[in-house]
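A single protein chain has been removed from this complex, and every other one stays in its place.
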Amino acid sequence: MAVHPAPITFDDPHGGHGHGDGAGHPPHLKHYFVSSEQQFDASKLGMWLFLVTEILLFGGMFVAYGIYRSMYPELFTEASTQLDTVMGAVNTAVLLLSSLTVAWSIRAIQLGNKKLCFWLLVATVALAGMFMVVKYFEYTHKFDLGIFPGEEMVYAEGTTFTLPGLGEENFGPAVDEHAAEGDDHHYVPGDHGLTNQRAGLFFSIYYMMTGIHGLHVLIGMIAIGILAVKTWRGKYSAEWYTPIENVGLYWHVVDVIWIFLFPLMYLI
Amino acid sequence: MSTVTTAPAPAKTSAAPAHPPGHEPVHNYLLEPGPGPDVKGFARVWPTVKAWATTVDHKRIGVMYLFTVSVFFAIAGCAALLVRAELMNPDMDFLTADEYNRMFTLHGVMMVFLFIVPSIPASLGNFALPIMLGAKDVAFPKLNLMSYYIFLAGASLAVYAILSGGIDTGWTFYTPYSDTTNTAVLPMTMAVFVAGFASILTGINFIVTIHKMRAPGLTWNRLPLFIWALYAVSIVQVLATPVIGITMVLLAMERLVGIGIFDPALGGDPVLFQHFFWFYSHPAVYIMILPAFGVISELMGTFSRQRVFGYRAIALSSVAIAMLGFLVWGHHMFVSGQSPLSSIVFSVITFLIGVPSGIKILNWVATMYKGSVWLTAAMLYSLAFIFLFTIGGLTGIMVGALAVDIHLHDTYFVVAHFHYVMMGGTVFAMIGALFYWWPKMFGRMMSETWGRISAGVTFFGFNMTFFTQFILGSQGMPRRYFTYLPEYHDLHQVSTVGSWFLGLGLLMVLFNMIWSLFKGKPAPGNPWGAATLEWTHTTSPPDHHNFHRTPLVTHGPYDYDVLFSGDGYGGDGAGTPAPVPNPEVGGPQEMGKSVDLGLSQPKPKHD
Partner (left out) sequence: MEREGSFWLPPQSSTTAHEIDALFYFIIIVSVIIQIGVTYYMVKYAWKYRRRSHADRPVDVHPNKWLEISWVVIPSLLVFVVFFWGFKAFVSAGIAPDNAYQIHVTGKKWLWEFEYPNGTTSVEDLYVPVGEPIELIMTSTDVLHSFFVPEFRVKHDAIPNRYTTVWFEVKEEGTYQVLCTEYCGTAHSEMYAYVHAVDRGTFNEWLRTGGGNDNLPLNELGASLYDKAGCQTCHSVDGVSGTGPTWQGLWQAARPGSEEGVADANYIRTSIVNPNAYITEGYEGIMPAYPNLTDRDINGLIAYIREINGDWTAADSAAAAAPADSLAAPADSLATPDAEPAE
């Protein structure tokens, strides 16, 4: 049973399409809420519900991962060796640290320390950026090796295919173009040692999951960046910091999803 | 059920004025805010459009949704008529096979994703939910408007997909067919993805509003059953829609870069797609039907002037259906290559879900017992709903039975079954709900006479169209057939002719609506004698912000005796019984006559 603190509420004789009309209402309180407390509770419940949808969005892909892993366990063991555990571990640490900074920023604004809050938000964006840079290197390395999702996957010539969707177009170049140019530090597409013809399937799942996760990191960076600017301008205070709290929740979920992705993809 | 209490503030003893203080309809949400009276002619158009396009008022957003989904209902309905016309004869060459395939896909995709899913919740729910809760708006009004625009964006993508050649996969998008067909699958999957976002946002908004914005005294036990239904629906929307979202993204990536997760040619599993698809699309069936349950509960209570029988059972069965609805998706796949064990488990749970649905039907019928049943057009649609939904539910038991489903799966029997539930259920309930809430939305009464005639024509046409399809299906006529064997000819002809009656009935409803906007009698605040807040505490149409004072709720949603107990309604903060309760309300002889009961408002001024 919900508790309503104010049964008799402010009069609104003009239909009230202004905001914050009537004395004694803080500027952030929307006219259709009875109290700040109600507004805060509503925002937070809304955010939690949104995060549930995020979990379910990734849930679908985790289920696909689980099903294909149980169908082709050897594929997952073989293909996951292509992932760089060190880079993954660095990224895990970076994201965990960013979760700490964002939580700390909420604490700071609760205590009214706007400046600290601002710098912690900036630090969070910076850490998220670092995560993306590492991801960039991981992706480009795989592209160099011809590791693409699904039917784009490049194999060394001579790999035997039984699946009708794969054929000669999936063989890497016979001539090493880079070597001809005298470039020593390069990779040849198809030179990854994978022979399992379903490897493309594994990397489809890998790219989809980490890609959509990366998209969430990007969106989080933008949101936190906006929060940082607004904090700098003094929009938030110890009385009202709901957006920071909510974006913080979102960021933790992005973090938690990675915590599951890392071992499932890189470690086992 | 609660007992009646008097208002906390002293009631005014003077005779009720025609317009209670503070309730002169100057703030009518349809007109205000907008250009002032000094602006005349076409100069009014742009400011009015701008005011509507940027509104965050849940009532206006509801009306905009209503208009939008009606357009898609009309388009998809026309597609259905074309499909039926093609099936008039087996060798009809009215459409080619490919055009026919695009046409039924258009019908399915539009009806499901652009009409039924948002129909009742986003239009009537958006309009009525905050008022029924005694709130000024939903919890996130801007998000509400955003969800409308997201929906429009999704709908535009769907229209683009159709204009760029259409799509011929059927609304189920089964792989590998949808991987390989050279029609516009990509924009259509994106349309479904985007429209899904709108659905999620509406769901979140409703859940938060119901949890946090109820008026004082409006406990969970006093929530109108429509609210309970919307609550259950919102849970399903929030939990199921993300899965169709990711499924559509995976399908789109399949088409774009060939990721192969659902493509057997690359080692993927097409049956996995069906699991993903139905994990959303079966709960989506409850997104479609649960709001209808809520509507029928309101209509049966109000028009029987009787407490809804088994209030708690109906409320909780809505939530039970929502939860169990997540565990039955596999009953779409009894012959699709899932393991027999899963089929058996899904069948058990499917039957479990039949029980709460059955309880509801019996409770609605029992509600009329010893009541005072007013056979308005809305009530006729409601009774038609009960009849049709019972058939839909019982045939659901047939297709849920493992062995029988082997024979009936993917035949016209299934087509008839889900049309009895979706069309005979949701659409009939929605039309009933429109007759019911129309006076509140637009301040005008629809024609009762034509409403009753349309109920008869629609009911007749519907049964003629779809009952024949049960027989066709059990005789073995598969669905999605462009042409058919001669033995099915007669029944197909009956069905096609029936579809014309059905279309005629729906056109009558449409004309009734348009007619009422211009010629309908002005509606009093509470024309039906209902006892929920939107009728007892607001004018028709409601003020810009619904209530001048937050109402205090002192009785249950179906305690009609409170309406007749003289001192009225419990307080609304100032003790003003806004729209004055009147025992005369809702007498049959008032219909069609313009009796000013002191409740009606002057005709809204359009100058």
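The first chain written gets the first letter, and so on, giving A and B; residue counts start at 1 in each chain.
Here, a contact is a pair of C-beta atoms (placed from the backbone, for glycine too) under 8 Å apart; a residue touches a chain by one contact, two chains touch by 3 or more.
What you see is a predicted model, and the numbers here were worked out from it, not measured in a lab.
Enquirer: With the missing chain put back, one of B:Tyr29, B:Tyr148 or B:Phe309 would touch it. Which one?
Expert: In the complete complex, the chain left out is touched by residue B:Phe309.
Enquirer: Which residue, B:Ser70, B:Ser372 or B:Gln493, contacts the hidden chain when the whole complex is considered?
Expert: Looking across B:Ser70, B:Ser372 or B:Gln493, the contact with the absent chain belongs to B:Ser372.
Enquirer: May I ask you to list the residues on chain B that touch the chain which is not drawn?
Expert: The missing chain touches chain B at positions 97-98, 101, 168-170, 174, 176-177, 180-182, 264-265, 267, 270-271, 304-307, 309-310, 313, 334-337, 340, 343-344, 347-348, 351-352, 354-355, 358-359, 361-363, 365-366, 368-375, 379, 383, 386-387, 390-391, 394-395, 397-398, 400-407, 409-411, 471, 474-476, 478-485, 560-561, 564, 583-590.
The definition used in the following text is that only the chains that are shown with their structure count from here on.
Enquirer: Where the CA atoms of chain A average out and where those of chain B average out, how many Å apart are those spots?
Expert: Roughly 35 Å separates the two chain centres.
Enquirer: Name, in rising order, each residue of chain A that touches chain B in their complex.
Expert: 1-2, 4, 7-9, 11-13, 15-17, 30-34, 38, 41-42, 45-46, 49-50, 52-54, 56-61, 63-64, 67-68, 71-72, 148-152, 163-166, 197-198, 200-201, 204-205, 207-208, 212
Enquirer: Under the stated contact criterion, what part of chain B meets chain A in this complex?
Expert: 22, 27, 32-33, 135-137, 139-141, 143, 200, 203-205, 207-209, 211-217, 219-220, 238-243, 245-247, 249-250, 253-254, 257-261, 263, 265-269, 272, 276, 279, 543-545, 548-550, 552, 573
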